[in-house]
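Only one structure is covered here, and it is reproduced in the block below.
Excluded from the complex is one protein chain; the other protein chains are retained at their positions.
Per-chain numbering from 1; labels A, B and C assigned in written order.
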Amino acid sequence: MREVAYSDSEMMIAVAARVLKGARTVFVGVGLPNIACNLARHTVAPDLELIYESGVYGARPERLPLSIGDPTLVSGAVSVVSMADLFGLYLQRGLVEIALLGGAQIDRYGNLNTTVIGDYSKPKTRLPGSGGACEIAINAQRTFMIMRLKRRAFVDKLDFLTSPGHLTGGDSRARLGLPGGGPALVITDKAILTFDNPQREMQLSDLYPGVQAKDVQAEVGWPLRLAVTIGETAAPTTEELRLIRDEVDPQGMYR
Amino acid sequence: MREVAYSDSEMMIAVAARVLKGARTVFVGVGLPNIACNLARHTVAPDLELIYESGVYGARPERLPLSIGDPTLVSGAVSVVSMADLFGLYLQRGLVEIALLGGAQIDRYGNLNTTVIGDYSKPKTRLPGSGGACEIAINAQRTFMIMRLKRRAFVDKLDFLTSPGHLTGGDSRARLGLPGGGPALVITDKAILTFDNPQREMQLSDLYPGVQAKDVQAEVGWPLRLAVTIGETAAPTTEELRLIRDEVDPQGMYR
Amino acid sequence: MNNSAKANKLVSMQDAIATYVSDNFSVAIEGFTGFICFAAGHEIIRQRRRNLTLIRMTPDLIYDQMIAAGTASKLIFSYMGNPGVGSLYCIRRAVEKAIPCPLELEEYSHYGLVGRYAAGASRLPFFALRSYIGSDMLAANPLIKLIDDPYGTGKIAVVPPLNPDVAILHAQRADAKGNTQLWGLLGMQKEIAFAAKHVIVVIEELVDESMIRADPNRTLIPGLIVDAVVHEPYGAHPSYVQGYYDRDNESYLAWDKLSQDHAAVLAWLDEWVYGLENHAAYVRKHGQAHFDKLKPEPLLAPSVDYGRHR
Partner (left out) sequence: MNNSAKANKLVSMQDAIATYVSDNFSVAIEGFTGFICFAAGHEIIRQRRRNLTLIRMTPDLIYDQMIAAGTASKLIFSYMGNPGVGSLYCIRRAVEKAIPCPLELEEYSHYGLVGRYAAGASRLPFFALRSYIGSDMLAANPLIKLIDDPYGTGKIAVVPPLNPDVAILHAQRADAKGNTQLWGLLGMQKEIAFAAKHVIVVIEELVDESMIRADPNRTLIPGLIVDAVVHEPYGAHPSYVQGYYDRDNESYLAWDKLSQDHAAVLAWLDEWVYGLENHAAYVRKHGQAHFDKLKPEPLLAPSVDYGRHR
C-alpha cells in the first residue's frame, strides 16, 4: 500500500510529529526529535514552542541545529535563560507538557539507561550519562520515547537505571512522589508502544504498515504485552513527506 | 577648636566615610549612609563600590537617590541583577565587606530592632520590619551602625530582635554559626562606640570634639562600658566639608 | 494557565481585574520601588474587591491605598515603609487600630520573601537561606523553620513556597502573547511571575513579537505563563519605569501628609479612584504636561550582535 517510498526515519518523524497534536511545549533534543517537532509546528501543533535544556524557550532555528547548544537556537528565540532557570522555572515548575527522550536501554516500564553497559564501577561501555534526562523524566508532564527496536536496547533488566519511567509498574512512580506523569509512548521504527494499562507496562498498540507483531516481539527482550486492540499506523502522507524533505530537513541529515 | 562650623550630620558623614578606608564593597541604604559612601569614594576608599539590596552593584548615581530603588542607581551601574542574585551571590556569598545599618532600638551587643515598639502581636508602634536587615546583619563581613544617641534608642532590652548583632555577647554569635563578623562600630552624633572586648559589648571608644563621656551615658539605657583609652575624633576637615557641601550633597538634603 | 496558547491576550485593565481577581484571592502586585502597577491597584479598589490577601515585599503607597479602601484582610510583606519618605499610615491604622478593618500580618525579611517566590516558581518544597537564626522573626512567624544540613554544617533556615492566585507585573514592553521584556531593577518579578497561578502583565509599550525575538536574553517573562496583557501607559505612576518616567516624588511626599488622616484618604480615593472611570481618565486628570516633566533624557544601551547562525 506504500504509494510513495519513505524511509524508517521518515516514518518515525511523521509519527512523532502526529503525537504532538495540540501540544504547547515540548522539551527536545537534536536530530530526529528536532525534525519531528518542526514538522509538528507545520501540521498538528502550530503553537508548539520548543524548549532546550541549554536554556532556550521558543526557538526558531534558521538551520538544523548541530547540537542542543547551537547558536542558531538562540537567534530569534522568545527567551534565553540560564540553565538553572530553565531546569527550575520551566521543567521543574511543570511547564513542559511533553519531553522526547531516548536511551541505550529501555525496560518494560519505560525506565531508561544512558549511563553504562556492564557494571557501573567497571563498565564495559561508558555511555554519556544523564545530562538532563533524569530530571526531565521526573518532571515533564508526559514523556515520549523515540527509539529503534533492537533486542539489545529493549531489555528485560537495565544495567543502570538513569531516568525513571514507571519504575516497577503500577502506582510505584506516584508513590515515590514523582511530579510528572512518566512514559506515555514509545515511538519505534516498527510500531507504537503505549503504557495504557493498570500495570503501566509497555504494550504493543499500533503496527506500522507491513509490520507483524512477531517482528516487534523479535526485537524485545521480554514477552511483550499486547493492547486489547492493535491499530495500524498510517504511512506518512505526501504532505508530511514534502514538508520533511523540502522544509524541515532539506539537507536530509536525518533521513 | 571648631575652625569651621559644621552640623552633627556633617560630623557623622565625615566619620562614617573615614571608617570605610580601603574598603572595596559597602552595602548601603539611602540618606546619610549614601552620602558618607560617596564622600569615602572621594577620599579614603577610591575603589569602593556601592551595593544596594534592590539589585545594584557599582552604582554611580547622577543625583542623590530618593530611595534604594531609585532608577538613578541603575543608569551607569556596573551590574544590575535580580534581588535573589543580589542576596544570594553577593551578600550571602560573603562579598559584602561592610554593611551600614540603623534601627529604632539597639542594645549593648549591637542587636537591632526595626519591627515593633511594644508587643509584637499588639504593637504600640508598628515599624517597617526587617527588609534585608536580618540577612545583612548575619552575612556581611562587618556591620557599622549609624544612629543618633537617644535614650529611647539605646535600650537595655529590645522590644523585638530583628537583626542579630553579637546576640548575648562573647562567642554566642559564632556558636550559632552566623557567617558574618557582626557589629564592629556604632557611629553616633556624639561618639564612636566599638565592640573590641571579649564580651563583644558596646564600649565608648572615641568622643567627638566638646563631648564628655557623661553626655553619651545620658543617652544610653545601660551602664556604658568604657574603652581602655578613649580617643578624640577629629572634627571634619575643610576638605571633607567642601566635598560634602559641593560634591556629594550639594542640595543639602541630609545636613 | 489556561490562556497560555492564545495569540492575543490584550484586554482592558477593567476586564483583566474582573476576570482574574476575585474576592478572597491572594494577589501580588510586585516590583521593587519602581514598576509598581498603581493602575491595577486602583481598578481593584474600583471593583470593590474584599478579603484579599495582599502580597508585596514593600507594600508602598499602593497597598496603603488598597488597605485603606478595605480590600484586604491580610498582608504578606518584608518591609513596610514609604520608601525614602517614612511610614505607611493607612497600614499602621489597620494594624494598630483596625481601621477600616483588622489586618493580619505575615512577615519575612526581603530574602525570605524572595525565597518563598523562588520556591513557588520552581515547585520546590522550600527555599534555604542564611537568615533568621538569632532573630525574633523565627518565633513571630512559624512558617519559617530551621533544618539540619544533611552534610553536617549545622542549622539553616527555610521558608515554604508561595503561589499567589494572581501576580500583576508592570514592564516596559511585551507582545500580544505576553512575552515580556524589562530592564533596570529586575527585583523579584521573574520569580513571582513563575510562582503565580495567573499572571497579568501591564506595559508601557506594545511591540511586535519580532522585537522580543530580536533580544531573547532580555525576555524576563514568557507568554507561556501570562494570561492577560494590558497596555496602560503611565500605569506605574507615581512610581517609576526605568527610562520611561521618573518617580513622582511630590506624590510620595504628599501622601506622607495626607495619609495620616483616614477621612482625607477616603476623600482622595473618591477623587482619584472611585471618581474616575479608568487609568486613562487618571492620566487626563493629571494632564500630559505632568508626565512630560517626569521623562528622563535618553540613555541608550549599545546594541549587541546575536549573529544569524545559519
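One rule holds in what follows: a residue touches a chain if its C-beta (ideal position, glycine included) is under 8 Å from a C-beta of that chain, and two chains touch if they have at least 3 such contacts.
As the structure is a computational prediction, the values presented were derived from the model and not from experiment.
Trainee: Out of C:Arg50, C:Lys257 or C:Arg308, point to the residue that touches the absent chain in the complete complex.
Mentor: Touching the chain that is not displayed is residue C:Arg308.
Trainee: Consider the whole complex, including the chain that is not shown, and state which of C:Phe38, C:Tyr108, C:Tyr244 or C:Tyr282 touches that chain.
Mentor: Final answer for the missing-chain contact: C:Tyr244.
Trainee: Among A:Ile35, A:Val81 or A:Ala153, which one touches the chain that has been omitted from the display?
Mentor: A:Val81
Trainee: Please output the residues of subunit B touching the missing chain, sorted low to high.
Mentor: Its contact residues with the unshown chain are 24-25, 47, 49, 56-58, 60, 62-63, 70-72, 74-80, 85, 88-89, 92-95, 139, 179.
Trainee: Just the residue numbers, please: which parts of subunit C touch the chain that's not shown?
Mentor: 123-126, 128-130, 145, 147, 149-151, 153-154, 156, 158, 160, 172, 181, 183-184, 186, 211, 214-215, 217-218, 240, 242-244, 246, 296-310
Trainee: I need the residue numbers on subunit A that touch the omitted chain, in ascending order.
Mentor: Here the touching residues of subunit A are 30-31, 53-56, 65-71, 74-76, 80-84, 87-88, 91-92, 115, 120, 123-135, 138-139, 160-164, 167, 173, 176-179.
The criterion applied here is as follows: only the chains that are shown with their structure count from here on.
Trainee: Return the chain label for which the distance between chain Cα mean and whole-protein Cα mean is smallest.
Mentor: C
Trainee: Going by C-alpha centroids, which chain is farthest from subunit A? Tell me that one.
Mentor: If we average the C-alpha coordinates per chain, B ends up farthest from subunit A.
Trainee: Could you put a whole-Å number on the gap between the CA centroids of subunit B and subunit C?
Mentor: From the centre of subunit B to the centre of subunit C is 29 Å.
Trainee: Based only on mean CA positions, could you tell me how far subunit A sits from subunit C in angstrom?
Mentor: 40
Trainee: Between subunit A and subunit B, what distance separates the C-alpha centroids? Give it in angstrom.
Mentor: Inter-chain centre distance comes to 58 Å.
Trainee: For subunit C, give me the residues that contact two or more of the other chains.
Mentor: Where subunit C meets two or more other chains at a single residue, that happens at 190.
Trainee: In subunit A, which residues are in touch with two or more of the other chains?
Mentor: There are none in subunit A.
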